[in-house]
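My questions all concern the structure below.
Apart from one protein chain that is not included, each protein chain of the complex appears where it belongs.
A and B label the chains in the order they appear, each numbered from 1.
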């Protein structure tokens, strides 16, 4: 691995934030606070990690501006420590794949256009009429189908499959095992019970700044496009069916499935292992809690859960109702007793 | 992309259906009705799309025979418009992979038999003693293990893994990321709590006309075969464990899992995100609704839902019961009041 070493002063300069302590302190790495060693930097802006402060051997802590500084550590201080953390992680991040150019064991078809400074590694297949933008990286074993476009700065990890006619935007990150442009699941039933394939002749469009987690599958549209809009982030093993549209800056968490032709709005969060049925619309800024099964439309700013999913407060009430049954049983028994005794009296 | 252009008259001839309107109308593509442009054909046989008819710029509509024809559009007319739609989509479909032959960057082991007119693209590994039928296409990066058989007309998309000793039928379609013949999950626990592997020495048989969606996994049998019977269609990310048998013409929707040794009948539909436990039998023509968890056998023609899954009508009753609890609470309170007032009277 690369060895990256900074003095505290130098690191505070790069980050343009304040520091306290020894300016010449050597910072040679980052660690979780509980495992940090001498000369390592750790993050301490979430209260849950405060318990680890006495045990850490970190030499330097990144803290929020209201943190009570002492002289047991050196400090980097920011009013946006989470954002600064991402900057520090970028600085200490390892670099994949320093290979540049087209590998001699890549298979490039006719009429492929490459931008400047691309990296196309071994065992990559690129179909005919493909356009690859500048600074694009396509790691080993990935497949780019005929007529597809990969725009500038996009990073494609190993063993990704992007099938024909798809359009991938700028600064997209696609993790290993992803399949984009597989056929949608469409059949019509013939009189003899056979399922006759409905050809899927549309494509998939992935807009700029989308990130797609490992082993996600996004099916091509029957006609038209399956679309993932700008800035949306998709976690591992999410299934997105044909003709789905997912809006801007939405978060789709792991193992969720979205059935055909459903439209998800902007800034929507769908938590893990949820399912959304086909031909639905989920409004902007909605939150679908984990393991929900959504079977009808919801307007914007909905917060929903359960299966069939409903307003989260209603779902909570519903669940709490079940817990009231033992009390109901008891009360009915009491009523019976009272009535019995009344009858005796009468 | 290919440019396919027909006159209305020519297209009606090819499809052997009637048309109304200008015989010389140029039809140069297909589109969803709401997005269609001049010289495009759109489909209008589902009522939900009727609302889009005033907004479309399509020049031609494919409609059902009872549709009220006017002179705003040209028309193609059929009494089986869905089936005709599949024919039109086939006509306008793009063609993958015009490569024919064995690519010089494929790795072919000893004693492989190829039928006529195969396409084996770059970075395909074919193990020893494999038989490949005629007109088979194996796209880039796919793996065919030793002793396996791929029968005529079968299409294998990129980055598919078919391990040793498996048998794949005719006209099978296998999408990217699929793994066929991975080991079943079998262990015995030793006295020291270690899990000792049960070798999985069986195989997988995929019969004719099966389609397998992206990133499906089908494990090989411990002994004998895991079998997907003729005409069954499997959606993305379905997990099929060792020694499962799925009958003919069944539909298994996305993200469903079927545990070991379970037998699914013919013409069964299992909707998305369902699970079926191991060693069960689900009868022919059954429907398992989405997100069901099936834990016992069901006879043919069952319609089931819930977890643990039961007869769908019972499940609906069960769910409705919870909604009755608030009413029960209210009624008990009323009874208490009545009894209290009676007691006072007495």
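Going forward, contacts are C-beta pairs under 8 Å (C-beta built on N, C-alpha and C of every residue); 3 or more make two chains touch, one makes a residue touch a chain.
Just so it is clear, the model here is predicted, and its values are computed rather than measured.
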### Message
Among A:32, A:79 or A:314, exactly one should touch the missing chain; which is it?
### Response
A:32
### Summary
Checked against the full complex, the residue among B:215, B:232, B:286 or B:302 that touches the missing chain is B:215
### Summary
Which of A:10, A:103, A:131 or A:196 touches the missing chain? It is A:103
#### Entry: Missing-chain contacts mapped onto chain A
1, 30-32, 35, 82-83, 85-86, 89-90, 92-94, 96-97, 103, 105, 121-123, 139-141, 157-159, 173, 175-177, 209, 211, 213-215, 231, 233, 235-237, 249, 251, 253-255, 267, 272-273, 290-291, 322-323, 325-326, 328-329, 332, 335-336, 339, 342-343, 346
### Query
At which residues does chain B meet the chain that is not included here?
105, 107, 123, 125, 127, 141, 143, 145-147, 159, 161, 163-165, 177, 179, 182-183, 185, 187-188, 190, 193-201, 215, 217, 219, 222-224, 237, 239, 241, 255, 257, 259, 275, 277, 293, 307, 318, 321-322, 324-325, 328, 331-332, 335, 338-339, 342, 345-346
